[in-house]
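What you see is the complex with one protein chain gone and the rest in place.
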Amino acid sequence: MRRRGTRRAAWLLALVALALAVSGCGQAEPAVEETQIVITVPDDPPSFNGLVTDAGFDSLIMELVLLSLTDIDPHGEIFAELAADLPSPENGDVVYDEETGAMDVTWRLRQDVAWADGEPVTADDVIFTWEAISSPEGGIWVQGSDYIDSLEKIDDYTFVVHYSSVFPGYLTQFGGDQVVIWPEHYCDASQGFVAWDCNRQPLSDGPYILEEWEAGDHLSFVRNPSYFEAGKPAIDRIIVRIIPEPAVRRAMLSEGDSDLDIWLPESSASELSTDPNVVVSIAPTSRWVFRLIPNLVARGTADPGGPPHPALSDVQVRRAMRLAIDVDTIMNDVFLGYGVPVWTEFYRPPYICEIPRPDYDPAAAAALLEDAGWSDTDGDGVRECHGCSTADEGHPLSFELATYGEYGPELELAHQLIGEMLGAVGMDTELRVIEGAVMWADAASGGTEQNGNFDLDMYDDGYPGVDPTDHLWFYYYSAAAEPDAGFNVGRWINPDFDALLDEAYTLDEAHRQEVFCQMAAILDEELPQILLFTAISAEAHSIRLQGIESSASDMATWNAADWTLAE
Amino acid sequence: MNRGNALSPRLPGNIAEENLPPAGTAASIVWRRFRHHPGAVAGSIVLGVMLLAVLLAPLSPYDPEASDMAARLEPPSLQHPMGTDALGRDLLTRALYGGRISLSVGFLVMGITLVIGVPVGAVAGFFGGRIDDVLMRITDAALSMPALLVLILLGALLREVDLPLFGRSSVLTVAVVIGSLSWMTVARLVRASYLTIREMDFITAARCVGATDFRIMARHILPNAVGPIIVEATLEIGYAIMEESGLSFLGFGVQPPTPSWGNLLSDAQEHLTRHPWLAIFPGMMIFLAIISVNYIGDGMRDAFDPFKVLRKVGEV
Partner (left out) sequence: MVRYLARRLLQLIPLLFLLSIGLFALVNLAPGGPLASLGGSRHVNPERAERLRRQLGLDKPIALQYVFWLIGNDWTKVDVDGDGVAESAGARLGILRGDFGISFRTRQPVLTEILQRLPNTAYLMTATLIVVGLIAVPIGVFSAVKQYSWFDLVATTVSFAGQAIPEFWLGLILILVFYVWLQNPITGEPLLPSGGMHSLGIGFSLGDWIKHLILPVAMGAVGWVAWYSRFLRAGMLDVINQDYIRTARAKGLTERKVLYRHALRNALIPLLTIFALDLPYVFAGSLYVELIFSWPGMGRLYYQAAVQRDYPLLMAVLIIAAATTAICNLLADLGYAVLDPRITYE
């Protein structure tokens, strides 16, 4: 018996020894001089097509392998990528016909860009991409879709876009963080833009080529030797690893096992900024503005013509709310100073409007409410309607303040604090945390906003890129107040604003600026939304990785070609 | 002659008087045996202390929800025995409030398990035949569900739903969700007991006297089947606490800002490497609660076991 036991133990030992020995063997160094970085993401990128799934990770890897005509830098400046230069009215490439209202934009492409298989990138690819996107069967909606009549090829590197009416966002029509140019000779149009194999196995013209994709585990990219910018990219290999657990992502960064971690929340940014191995990169502006969205119509209906909301349809009440909220405290204490106060939609270049910053003045808020007919006669700390214009006599000034859960504890806390601040001036708020997927879902899927089942919602949103026109349309235009037609879930109708927004569809930049600022004044006056401050937009990377520039308009890989490694 | 009772049968013949099991009512025997099980006693004490602590949670000088950003992420100290979290909230206070939630869910699930499982098992075991078939098919169907996967789905489904009576209380909905897939074992146990006991003579006697079916099931059989039911129900508490923590950790259980042990663990992830106590303490609480419950359950199992003493007596 003992003999057998010893023999078995000996086998076991031998196996272990073998394993250890082999583990030593397997770690031969790869080819010398190859530089490599690791990017960690929490979730599988669904595909390379950022336009279809819009998850962020798709754009992240898309930027590594594919190019667009133009792109946006962190400061909001548009620059040319595949385009030879930027078309504009000045250089004659943008022609606007006053009578018909039509607009023609002529694009000239660079002639030195080629796909990884050697084929040149030409106007055919752009036209092919556009047709795939706009195909009613397999395509998807994108900004500008409604205005484009046709694309006309002039020669291999020139084409014209015929717009049926002015579209000021023409420069990013084929660019930004979502639209890239796909190869005509490689992608199979019959599969449809949203589902073609290209989305999983793209052909590169960008700085990197997809080497392998192990589903759920990692993607690896190698540098594209025929990338058009000479000498770039500097880093030979990029590995994107999927690490769902945030604790592990942060630890990997600290241990040097990863080089880039995206979408940092405030608390992690603050913590990692003290880590000697880590650099926190913060975008110069942030797209995400925290805002309060009141339902101006009674809860439970999605009809803009429905009965007015007893508490929130009174603009005095909304103004009082704004006066009662101490934005600085929330921003600095809760969000650790990683934000700037925002009180108008026009806070980012190139459209900045001079609107005076609202005060934090609870006393003035109280006075305003008293004036509006809301006073607390029964001493319970909550005001009731006594002579107010929107509710029955005695109706309490109370409503539900909802926010979404996925942001994290900072938003949770801000949510509570705002509830307290409003309570301090006599507004009774019931706090509720709701799943984002339910808050923003369409009406048929039970979306609370589209169905009008909310009082006051709070979350962060903002427009990507540099053109706020579509964002403004979807949030404030009257037609957008119809269920599922837009995000004007507060059902705010203002014909003056509508008229001004219509005027903003012009190429006259000076006029646009003027019109935007008039709109800013209306928004400031009527407060269909109460804007508060921006959320953080930051990444963390290892100290050896240089060249990271966080951007509000794009994923961090927008300039991957420019990254280098310090030694 | 003293024949003892079902739990402590006295056998005729060759067992010497002093080796016979002690006499007494069934309940007192159970209690006595339980007392002599060291693990069960320890578990009861620990669980008792925990229950007391979470009940006394409001006595804490700290507010579980109020933040104190100046005191963020502090390691354990005298003022904060478990440290503070990312918003400066005292972790001990939050852990105690979280304990209220987690333990409530545990007991609620136990209740739901009994409320569903006992009647199902009793009816199936007592009536047999077609009813038994149907009920067992339903039980089998429920057992075929991959538990965690369906719980996640149910958690997502019910998270935003306004339930009648419950409103949007995520504590109750979580308990209902977990309970909906945890009654099957009890049902089977009860059914097995009823199948056996209904054949016994005293049941036939009761029928002769004219007792109704319901009366027989409730007043005659149930008290004799109660042993395994109680044991299983006790263990359910531990199982429920574990499931609730897991679901909350994944985000599909108790929703913030309501604290629960699982929630606290989920919050701790972001800061795990620098501030591990945020994860260590809530985990310890879960561990202590479950191990105590398991020891209590084990003690109960031994206490109700009619053969345990016999086995020890003479290595029969």
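Per-chain residue numbering starts at 1, and chain names A and B are given in the order in which the chains are listed.
Everything that follows uses one rule, which is that a residue touches a chain if its C-beta (ideal position, glycine included) is under 8 Å from a C-beta of that chain, and two chains touch if they have at least 3 such contacts.
Keep in mind that what you see is a predicted model, and the values were worked out from it rather than measured.
Only one residue in the set A:V160, A:V315, A:V382 or A:A437 touches the chain that does not appear here, and it is A:A437. Only one of the listed residues, A:A84, A:I242 or A:V382, touches the absent chain: A:I242.
Touching the chain that is not shown, out of A:F487, A:F533 or A:W558: A:F487 (per the contact rule at the top).
The missing chain lies against chain B, touching residues 39, 137, 140-141, 143-146, 148-150, 152-154, 156-157, 160-161, 238, 242, 245-246, 249-252, 265, 268-269, 272-273, 276, 279-280, 282-283, 286-288, 290-291, 294-295, 298, 311, 315.
Of the residues in chain A, those that touch the hidden partner chain are 1, 19-28, 30, 36, 43-44, 46-47, 52-56, 59, 136-141, 145, 194-195, 199-200, 214-218, 220, 237, 239, 241-245, 247-248, 251-252, 254-255, 257, 435-438, 440-442, 445-447, 449, 459-464, 474, 484-487.
Following the convention adopted for this analysis, only the chains that are shown with their structure count from here on.
Chain centres here are Cα means. That of chain A falls 46 Å from that of chain B. For chain A in complex with chain B, the residues that touch the partner chain are 245-247, 250-251, 254, 265, 267-268, 271, 333-334, 405, 408-410, 412-413, 416, 431-435, 438, 446. Those residues of chain B lying in contact with chain A across their complex are 65, 67, 69, 73, 85-87, 156, 159-160, 168, 251, 255-257, 267, 269-274.
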